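Every protein chain except one is present and positioned as in the full complex.
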Amino acid sequence: MASIIMLKVCQLTEAEVMDKIITLKEAAKMVPDGSSLFWGGFGYQRAPIAFAAELARQKKRNLTIHTCGSEVDLEIMAGAGVASRFEIAFVAIEALGLAYNMRRRVAEGKVQVEDYSNLAMAMRFLGGALNVPFMPIRSLMGTDIVNKSRYLGDKKLKVIDCPFTGEKICLVPSLQPDFSIVHVQRVDSNGNAQIDGIIGEDIEGSRCGKKLIVLAEELIHEDEIRFRPDQTKIPAMYVDHVVILPFTAHPMQCHNYYDYDLEHLMMFHKLSRTEEGWNEYLENYILGVDDHYGYLDKVGWDRLMSLRAKKPLGY
Amino acid sequence: MASIIMLKVCQLTEAEVMDKIITLKEAAKMVPDGSSLFWGGFGYQRAPIAFAAELARQKKRNLTIHTCGSEVDLEIMAGAGVASRFEIAFVAIEALGLAYNMRRRVAEGKVQVEDYSNLAMAMRFLGGALNVPFMPIRSLMGTDIVNKSRYLGDKKLKVIDCPFTGEKICLVPSLQPDFSIVHVQRVDSNGNAQIDGIIGEDIEGSRCGKKLIVLAEELIHEDEIRFRPDQTKIPAMYVDHVVILPFTAHPMQCHNYYDYDLEHLMMFHKLSRTEEGWNEYLENYILGVDDHYGYLDKVGWDRLMSLRAKKPLGY
Amino acid sequence: MVKYTKIEFLAACASTHVRDGENVFGGTGLPLLAALLAKETHAPNINLISEAGFIDARPGEVPLSVADSRYYYGCSASIGLIETLGFLLQGGRIDVGFLGAAQIDEYGNLNTSYIGPFESPKVKLPGSGGGNDIASSAKRLIIMMTHDKRKFVKKLDYFTSPGHLKGPGSRKKWNMVGGGPEVVITDMCQMDFEPETQKIRLMSVHPGYSVQDIIDNVMFDLIIPDDVPTTPEPTEEQIRIMHRLDPHGVYLGKGD
Partner (left out) sequence: MVKYTKIEFLAACASTHVRDGENVFGGTGLPLLAALLAKETHAPNINLISEAGFIDARPGEVPLSVADSRYYYGCSASIGLIETLGFLLQGGRIDVGFLGAAQIDEYGNLNTSYIGPFESPKVKLPGSGGGNDIASSAKRLIIMMTHDKRKFVKKLDYFTSPGHLKGPGSRKKWNMVGGGPEVVITDMCQMDFEPETQKIRLMSVHPGYSVQDIIDNVMFDLIIPDDVPTTPEPTEEQIRIMHRLDPHGVYLGKGD
């Protein structure tokens, strides 16, 4: 009985939503200049680098990026002039050093960074996902994160007396950006997404945006999702568009799929020290290629294949 | 190299925490009269019935129970005089009808129920887990849940003007009860717990209590936890005590382990219609047995075995 | 002629209010039966959600609890309450929710908490559960009740879940996410809400009942439109499917 129901519904559902799958170009085209974006991934893990590069190729401008901490992707968007505002807690290339593009653009006044902590940003996404206007946190108080603001002014946060206890508590404003951009390991054609390894802030981030674009390394059949429903980290009903692409995070890593490319990463970081070096990288690896596959060809498939994750390590 | 490190640490860690595993009797003994408890499980799923029965056998009194919605376990605690205060959203035996014990005890004035909604309670646990004094929600407003209170008075909740948007928003006070009682499928000796199926409010509830007692159907080896760390729903560092017992939720269900016992449940519900009937059940199945195994013997192992879940259905 | 019970009529009638493709909070009992019936007939693509954490569920037989494992097999995600009641429902993503009640007033406000005075209640009812959340935040609310005059009251003993509160503007005052009740379905009639006053209005009467029967069985002034049609009867297929979904007759009774 159950199987009859499922069969019928399966066919209809798949037909209806098959068009969620679009290309990277189409996905980036949907983001108008001036949009605000939740930006997924955390540190070296599941960074939507390919999406940042495509935004640069399409000459997007004046985006506002919301994330806890990201690295190469933020450097690309700051360096290429795609994003002019960042509400973030962290930008650097961990282990290697400062984010030079961001440093230059901030010094030039072309980029404004509104500073929060990681917990503060994660709670802003949680509040947005819950559709409430703010969330309380216990950090930030007593520091310049409370006292100074770039552009949000008194909308950056509020320190209030708790109406229950009288103690000081900090309220951070919830975020519901125009888009959420999240990179995952696997997705079915409906948009049900599985994530391996750590989640960072992507549960909350995927639910807070007005539109959600999921970038996945691999397309899986709906049966695999329904056989393991407790592995679904993002249910299809949140997902507006799906992009299937391998090595979306290169030169960063994607747990169980590939390790970071330390050589490329160090080359990126070294070149980004100067505007000239950065322009060389931008021309060579982003603007000078047609699309993400062009980029991957340039990096070289022998190298990409050598980065593939080994079981059971996941990197 | 990694394996050398792991071996060494494994041994030491296990030795240190092995004493987390205690008996049901010992666990219930730790709960003093007058304590407040987060009560895990949701509806028919993973209800800590065995713990409620043991609290009744030990004649605990004046407990305050915090949960979204529970059924037979709340009926036992209300009926046996174990708990006198409930901060809950729901009590009934779904599909069968009203919770008669609770109904009688409320009418007698022996039990006070402070009414919230499911989301409100879940958010109170989330706030407690986050260690902030309140959480904002969009429901409750305009109704008697806001206007009437049994014993919390103006600490029950507050409706405020949002300091960011000016709109009305409801703040519910966070909960950090003395104990969290959570029933799970599997746990290792350190306390790392896996939950199958739905979570209800047990992620937040397990983190909000001052002490956490985990009741598990099955003990697994630490290697199983570390091989699938993304299946760990409650990390050991939250867990104070572990009780290993089969059929902890009977006559309710435990996903992937056993289905509900509808016959027993209907018998329970029917008997509880009257004080006499309830006393009969209480004597027969709770006070008249030495412990949980006595209860299971009384129910009968042939019946228990017939309830075992079938793959892949999980019930 | 199709033979049916009052309960079967109620469930079949409610199912017609679910539209294909909607995100539906099913709950348990008759509402769930109605939602499952809709899914098997005119609305195969509804996304059935249980507040316990199941998303896009396809139970082969009717669950007894919102947390019943029968919701699990074949669902596309199995999470928890913060996901369903917080992210999905409060997030404005649920199209339609179902609620029952022990009392309803003329604005569709509901009591599922107490009969008698709050200070010394005669009967403790189940309470809100997720009801207040669903009534506050689902885009549309379908209310299902067995018809009993004492349930259709001028003033609720306890106001658990919001309908249209005190009428126009009330929900806006509290910034409610959802639109409030759309229809009330009983075993005697269907009622909707007059747009201007947001007061309850007779919509159709079930076969065998007159408008006067309904008027006699509510304790407030029911708005009666000029034209009150008869509610269409359930089909044999609907009744057959319902019994397949509830093979043990937990909700429908032991066969007919």
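Labels for the chains are A, B and C, by order of writing; each one numbers its residues from 1.
We take it that a residue touches a chain if its C-beta (ideal position, glycine included) is under 8 Å from a C-beta of that chain, and two chains touch if they have at least 3 such contacts.
Everything quoted here is computed from the prediction, not taken from an experiment.
In the full assembly, the chain not pictured is in contact with A, B, by the touch criterion defined above. Residue A:M123 is the one among A:M123, A:I181, A:L215 or A:L271 that touches the chain not shown. Annotation: of A:E54, A:D73, A:E201 or A:D230, A:E201 touches the absent chain (contact as defined above). Across A:K59, A:K148 or A:R308, the single residue that touches the chain missing here is A:K148. In the full complex, chain A contacts the hidden chain through residues 41-45, 68-69, 88-92, 94-95, 98-99, 102-103, 106-107, 109, 113, 115-120, 122-123, 126, 137-145, 147-148, 167-169, 197-204, 253, 255-256, 259-260, 262, 309, 312-315. Contact between chain B and the unshown chain involves residues 1-2, 5-6, 8-9, 12-13, 16, 129-132, 190, 192, 207, 222, 225-226, 229-230, 232, 235-238.
We take it that only the chains that are shown with their structure count from here on.
Taking the mean of all protein Cα atoms as the centre, the chain whose own Cα mean lies nearest is B. Here the CA centre of chain A is 36 Å from the CA centre of chain B. Centre-to-centre spacing of chain B and chain C amounts to 28 Å, using the average Cα coordinate of each chain. Across the assembly, chain A contributes residues 130-132, 230 that each touch 2 or more other chains. Residue positions of chain C touching 2 or more other chains, listed in rising order: 54, 72-73, 78-79, 82, 86, 90, 177.
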